[in-house]
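Only one protein chain is missing from this complex, and each of the others stays in its spot.
Moving on, here comes chain A:
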Amino acid sequence: MGFLWTGTWILVLVLQSSPIQAFPKPGGGQDKPLHNRELSAERPLNEQIAEAEADKIKKTYPPENKPGESNYSFVDNLNLLKAITEKEKIEKERQSIRSSPYDNKLNVEDVDSTKNRRLIDDYDSTKSGLNHKFQDDPDGLHQLDGTPLTAEDIVQKIATRIYEENDRGVFDKIVSKLLNLGLTPMAAIQDGFTNGQNDETVSNTLTLTNGLERRTKIYNEDNFEELQYFPNFYALLKSIDSEKEAKEKETLITIMKTLIDFVKMMVKYGTISPEEGVSYLENLDETIALQTKNKLEKNVTDNKSKLFPAPSEKSHEETDSTKEEAAKMEKEYGTSKDSTKDDNPRGKTEEPKGKTEAYLEAIRKNIEWLKKHNKKGNKEDYDLSKMRDFINQQADAYVEKGILDKEEADAIKRIYSSL
């Protein structure tokens, strides 16, 4: 039924020429530098202040700018978001005008070359209410007084941060925190979105199922048949152990449905073009597949123990993306994987593989350069065995000094011996 709905969209909707930006497309990258932090540089300060003031007024007296939008004004929320964001930006600029509390730097050796902007941030009470709610815990999911944020707040907070920082990493942190803390905004999300979904004629064509009816149900497995039209997502769900991670599963389903609702709503209220919405949904499933795969690879890297345990560190950063490219290289050279470690059959062989690929690529370049450089005479083979011995020696020395792991050294030696 969901697919029918999507199909209807595609048929019915006229293709507009609005460019689709800011969508994850599995095959392609983003052309626009999305993460240009200097958002405020796009428009003159005066203009922004003026708009922020205007929006502030709009906020206190919500206008009826769209017919049939009595209780729940989605566009207003977005306006609010924009206003908040810009207000914050202006606040930040104003703060830098304020003089530093530490004029005599001799006394404050900790400050070094910087003014104490962060302290001002924390204690500035002129910020708008919504920001202040989030201020002390930018990634947290509670208000200052400890009450959990509503779904609306969460969405607004997320979108605000995106406006502000244009940093999806930040957003991801918040959302994942939301998921991992097991905050159950199911009820909250349901409540939040219940308001204002009144236009029946529209929602019939747009909703997956009847909006209100669906929202009062609890999101569980029974309800996600319609999501089978997103095969990768479906597979992802299926792969989660229902007993152990029921909550996670539930949360995933909720998120997915929320996403779909979100898109519908934005199309409904004209925030995005139908074409954008369709495209997004079309890409949704593919993107899930890609990110799941990436996450898997990353997990496998995380499983390997590091040089020493750092308790605050659970997983390390994205693995070097040269590993992906070197995957072919790996096959070419047929490097034997370290199969002596069987505790995590899938994971362990993948992690050394990633690093090994990077090293393999480096070694390949080295050999190539050596060959080019030693074109005179039959030095080629001679140099290779000499290099091999040298590498063996160095690798051992490095292991002793703590520069290389034993496994890494073995891998490197193996690569050289296989050449």
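Criterion: a contact is a pair of C-beta atoms (placed from the backbone, for glycine too) under 8 Å apart; a residue touches a chain by one contact, two chains touch by 3 or more; residues count from 1.
Basically, contacts and distances are computed from a predicted model.
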| item | value |
| --- | --- |
| Which of "TBC1 domain family, member 19", "18S rRNA (guanine-N(7))-methyltransferase", "Carboxypeptidase E" or "Autophagy-related protein 13" matches, in UniProt, the chain that is not displayed | "Carboxypeptidase E" |
| Residues of chain A in contact with the chain not shown | 18-19, 21-24, 26, 28-30, 33-35, 37, 78, 82, 93, 96-100, 104-106, 109-110, 112-118, 121, 138-139, 155, 158-159, 161-163, 165, 167-173, 175-180, 233, 236, 239-240, 248, 251-252, 255-256, 258-259, 262-263, 266, 270-273, 276, 280, 284, 287-288, 290-292, 294-296, 298-299, 306-308, 310, 312-318, 320-322, 324, 355, 358-359, 361-363, 365-366, 369-370, 387, 390-391, 394, 398, 401-404, 408, 412 |
